[in-house]
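Sharing a structure with you now.
Shown here: the complex without one of its protein chains, the others still in place.
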């Protein structure tokens, strides 16, 4: 399983805080995005924001290849401080 | 009258915290220094440190010409903060 | 070294005392405090909310503290970031750096704030009566962070 988390605008637009996806060999972040986009327009809108991507709390690109149990997060540029 | 004040090492070496001198027309800081040096070796030692000079709380050079009632101060480079 | 988030108000007196308590070498302490302002370009604000990524936020803050300690030879660093709902005039973030010399303490605190605003997963929403608006990332913050690249 892969855990997907969304934050801020990405969370609001995708209407998803957290969900799980089945893992398959050589699954990339881009694969996750394609799979989610197929689930509904809200994901297409969310990814049109070009969110930042983290895998296991480290910023990665969409080419990043996942492992079973990874946590993937999508979020907009940060605005803390 | 001119008030003369000394601080820190200059105060210790000159053995003078505060004193008064008679004022005369066109009296410069250099005149004050000459007059004090004539009063004793401790002043020669104190001025050999090339102290900073303030007149009425403003940093000035030894060419500065005084007015009646001025306060002249001699002190080493500052080390606060 | 301390780096954490909290939902309760930040007590800068407490944090300052904790920072000082542990010092052995430092002659200089610099603190930074970021406050909620009560207005922005859209008008009057009634507080903000700070969303964050639990787990990643703490890790990123701690790594940032460690990097600052190493880069500027700081003796102590504390970073406390508030999350959740925050009222006007309250503290959003408090950073304290202690070093032997003042230049290192100043540079450390400025570095932490610049990188924090670029890298730590926190998102600010400003409240206006019934509505609320996500704060946009600023290009000036990107520029500020880029000056530390080497």
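Going in written order, the chains are labelled A, B and C, and every chain counts its residues from 1.
Keep in mind that, in the parts below, a contact is a pair of C-beta atoms (placed from the backbone, for glycine too) under 8 Å apart; a residue touches a chain by one contact, two chains touch by 3 or more.
Only a predicted model underlies this, so the values are computations on that prediction, with no experimental measurement involved.
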{"item": "Visible contact partners (per top-of-document touch definition) of the missing chain", "value": "B, C"}
{"item": "Touch criterion as defined above, residue of B:8, B:30 or B:65 at the omitted chain", "value": "B:8"}
{"item": "Of C:10, C:79 or C:110, the residue in touch with the unshown chain", "value": "C:110"}
{"item": "Touch residues of chain C, complete complex, unshown partner", "value": "12-13, 16, 20, 23, 25-37, 89, 100, 102-103, 105-106, 109-110, 113, 144"}
{"item": "Interface with the unshown chain - residue positions in chain B", "value": "5, 7-9, 11, 54, 57, 59, 73, 75-81"}
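The criterion applied here is as follows: only the chains that are shown with their structure count from here on.
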{"item": "Interchain centroid distance [CA atoms averaged], chain B/chain C, Å", "value": "49"}
{"item": "Centre-to-centre distance between chain B and chain A (centres being mean Cα positions), rounded to whole Å", "value": "74"}
{"item": "Residue numbers of chain C (touch at least two other chains)", "value": "none"}
{"item": "Residues of chain B touching at least two other chains", "value": "none"}
